[in-house]
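First comes the structure, then the notes that go with it.
Only one protein chain is missing; all other protein chains are in place.
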Amino acid sequence: MANRVITYSEAVREAIAQAMEADSNVFMLGEDIGIYGGAFGVSGDLYHRFGAERIRDTPISELGIVGAAVGAALVGMRPIVEIQFSDFTSQAMDQIVNQAAKIHFMLGGELSVPMVLRAPSGSGTGAAAQHSQSLETWFAHIPGLKVVLPSNPRDAKGLLLAAIDDPNPVIVLEHKLLYKTSGPVPEEPFRTPIGVADLVREGKDLVIVATGVMVSRSIAAADQLKEQGIKATIIDPRTLSPLDMSLINDAIAASGRVMLVQEAPKHVGFMAEVAARIAEGPALYSLLAPVKRICGMDIPIPYAPQLEKAAVPQIEDIIAGAVALMREP
Amino acid sequence: MANRVITYSEAVREAIAQAMEADSNVFMLGEDIGIYGGAFGVSGDLYHRFGAERIRDTPISELGIVGAAVGAALVGMRPIVEIQFSDFTSQAMDQIVNQAAKIHFMLGGELSVPMVLRAPSGSGTGAAAQHSQSLETWFAHIPGLKVVLPSNPRDAKGLLLAAIDDPNPVIVLEHKLLYKTSGPVPEEPFRTPIGVADLVREGKDLVIVATGVMVSRSIAAADQLKEQGIKATIIDPRTLSPLDMSLINDAIAASGRVMLVQEAPKHVGFMAEVAARIAEGPALYSLLAPVKRICGMDIPIPYAPQLEKAAVPQIEDIIAGAVALMREP
Amino acid sequence: MVSITPLISPESGSLELDRSAALSALESMLTIRSFEEAVDGLFARGLMHGTMHLSIGQEASATGICVALKTTDYITSTHRGHGHCIAKGADLTRMMAELLAKQTGYCRGRGGSMHIADTKTRNLGANGIVAGGIPIAVGAALAQKMRNENNVVVSFFGDGATNEGAFHEALNLGAIWDLPVIFVCENNKYGMSNSTELSMRVDKVSDRASAYGIAGVTVDGNDVNEVYQAAVAAVQRARSGKGPTLIECETYRWKGHSKSDKNLYRTKEEIDQWKAKDPIIRFQEIILQNQLVTQTDVDALANQVRETIREAIKDASAAPDSDPAELLSSVYREVYNG
Partner (left out) sequence: MVSITPLISPESGSLELDRSAALSALESMLTIRSFEEAVDGLFARGLMHGTMHLSIGQEASATGICVALKTTDYITSTHRGHGHCIAKGADLTRMMAELLAKQTGYCRGRGGSMHIADTKTRNLGANGIVAGGIPIAVGAALAQKMRNENNVVVSFFGDGATNEGAFHEALNLGAIWDLPVIFVCENNKYGMSNSTELSMRVDKVSDRASAYGIAGVTVDGNDVNEVYQAAVAAVQRARSGKGPTLIECETYRWKGHSKSDKNLYRTKEEIDQWKAKDPIIRFQEIILQNQLVTQTDVDALANQVRETIREAIKDASAAPDSDPAELLSSVYREVYNG
């Protein structure tokens, strides 16, 4: 059954269900995750399967519910918080950053916070600036948090199960546009290790490092680039913190050209860190051309479809970037 | 009187007073800024000079007071919010990021938010993990915000006056350890333009780019390096968003070696952006050695003095970094 | 460019005893209803994008509050904000253009339904963040007080919003500073799928006023005149420096929370019960009964409103789409070095 195909949402839901079946300490809390089934339908029927206690609908109180998750985790529960849109982590930053991330270190190792915070991230649904951000940079910058961005159904399940097992707070940013996409996902519970990048495909001419929905866009771009004779390696870091640079470094050593693709605004975004690691060496020595970043524009996400599309990298932008990179220097 | 010497705190206070004298729309709000004079003594006697209406003490409600500043700014006031420690911007992130930063763009230019948010930032006072963060990365990543980090008394005044004039939300992160340091500051109101880097000193061997308290540490390091025959250029970007790369690029073209120094944790921090801009060219072509980052450790700030010192770059670390960089490749 | 007739406060003190006030209130409610039904239709036909939160069934609260305001008074609004926007007098063509992602829309197509603001009518904006507008209203009210302006600020929000920290902090600030701000909770029994029974342990949202030492009142939010009366009292209190009021308007949204709502959390009976309390029909019946208007007046008004909306759609549709080429403009307001 390794080739069973399900959607990304179903994969997330299956991971939660399997974790809840295996461990009575695992439970979910969030807004409208109960009978409504979640704003993006992710919790779906879990409420009917596990009941209102463990699939716990909350009032609109993001700071309170993340804090409650922190408290429950401190005494041994394994809460999974769903924040309805990742933009609303803004309401809960104190509990995420000043509490969850720091408690283990700050208390000298005395307690820990095995909490998972899941949130739909990114643009593409016409929901405008307050419902479309890609905020992974914030979390990746905070020591004590782990940050994962599953880019396909298999990883959505495997990384989430690993996150639930993890004794640390893990932020899982799921891309809204991926929820309805499908792919093969093993039925049994399995873990995709946190902190290990994924070699999506190999190609000798350039390396594309991409996260979230940009991974599938990069795959689509690579398919078209192949027809033009350009063969791309694609690497999905999957975990932004801790970051695994080994695959990226090796791939750059092989091709000498690298393009970094993210949806978030470019300025001081996650891909800046990847570029910095390259600039610090050893990959620097193999560069045949400058590092290229293809990122979201440095603007809030607009509402109109044509504006929203223009604000973040599309397949064509990735292709154009790769073609330009091949022409350099 | 251009050589009058005052402290960094006094410079901030003078800027606020001059702005308040010139424009009745300017006012301050924050916790304990009134009779207490501010947690770091910055507002000092302003309460006695301008009264409780314009130096407005608030309850402990960071989200509420930043929101109130946004609202006041929308209708034409020029609020200056003091957040007692920059760590507590976590409480107010929604108003900073989802409201202040986006309103002008999101409403198609209809309204704007001429608000200044000042907050003491950084470690060194033994206040531990929840009172010592350097969070500039978060703000710099958000389109619609401007972010400045004054590193000396003169800039503390000039940049703050420019920030108050600015029709956009400006985040001013003042370093706690700088408050009591002194330097020459012109008495008359003057503006240090936002978005222009500062060439602190010139030297032919390497370029040090540093922010906040790391600027003075870099100066001290450069003094000692000079005795070892190593001459450093020091550049203080001053504004993190928008970022002025021209001086940095020129300096790298001249010396071929660059070291980026920040107090914040290294991973996905602001200096990653500077490194990325270098890796994207044109500065890349002049590099004689990989870019070097000297940053805070990727840990929360600890309490014990010896731990706290070890957690962020000290003068010795900057010297050691420079010496190592000169030996490369 | 079309908008409703500016709302007229009755001399008599009652919307049910003054013909022109009654007609303007009715026009406001009918316009909101018509606008949103049209939007619903455009959405269903795939001509509109994103998501949409309709206030059909809640027209009396937006209208009843705004009748009590001066044109220089401010409001802050919510994700469910078309009604507030229209009642405050916004241009319907620019609203429609915004929803249709046009360059001529209030936000040049950048904001959509959740972000319409209007400087002219002093609407400081809808807000995609639940409770996000409440502290903003407090700040605008603080500015009025500091400048000795005689304006009040109304902040609209839902029942669900009162569980947010922002609500708490904002009400407290408004209270301690005696600000001219009026907190209007449109309690439609649900925050998305979460009922007030599940989300709070108080009988009435207005019970929460006592935590801030301010006045709290609950009114039938489907009775435009009752809402109006409460608003008048609150406005007077606010304008005379006596500080904020929390007005709870009990009402109901007929449609789902947003476009993705399957309505699993409430019964058809409940919805039908509330439809029977239609604020528009109720008000029409009263003013017909009070012989302020005739059925002919009402029909004419309804026709005129439908015509206005058709015109707004037509004009908005003809406008150019919003332009990606200018996306980098207005991220920052330009600095004047003058």
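Note that the chains are named A, B and C in the order they appear, and that numbering of residues resets to 1 at the start of each chain.
The rule is short, and it goes like this: a contact is a pair of C-beta atoms (placed from the backbone, for glycine too) under 8 Å apart; a residue touches a chain by one contact, two chains touch by 3 or more.
Only a predicted model underlies this, so the values are computations on that prediction, with no experimental measurement involved.
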item: Chain not shown, its touching partners among those shown; value: A, B, C
item: Contacting the left-out chain in the complete assembly, out of B:Arg13, B:Arg54, B:Arg78 or B:His131; value: B:His131
item: Touching residue (missing chain; options A:Gly34, A:Gly67 or A:Gly158); value: A:Gly67
item: Option from C:Phe35, C:Tyr106, C:Phe167 or C:Tyr332 whose C-beta touches the chain left out; value: C:Phe167
item: Chain not shown: contacting residue from B:Val196, B:Ala220, B:Ala253 or B:Ile299; value: B:Ile299
item: Where the unshown chain meets chain C, residue by residue; value: 163-169, 172, 175-176, 198-202, 207-208, 210-214
item: Missing-partner contacts on chain A, residue numbers; value: 27, 53-54, 58-59, 61, 63-77, 79, 94-95, 98-99, 103-112, 114, 143-144, 146, 165-168, 194
item: Contact footprint on chain B, counting only the chain that is left out; value: 31-32, 34-37, 39, 41, 57-64, 87-88, 91, 125-131, 297-300, 302-307, 309-311
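One rule holds in what follows: only the chains that are shown with their structure count from here on.
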item: Intercentroid distance (Cα basis), chain C paired with chain B, Å; value: 40
item: Where chain B touches two or more other chains, by residue; value: 94, 98, 105-106, 143-144
item: Shared interface positions of chain C, touching two or more other chains; value: 107, 109-111, 115, 127-129, 132, 165-166, 331
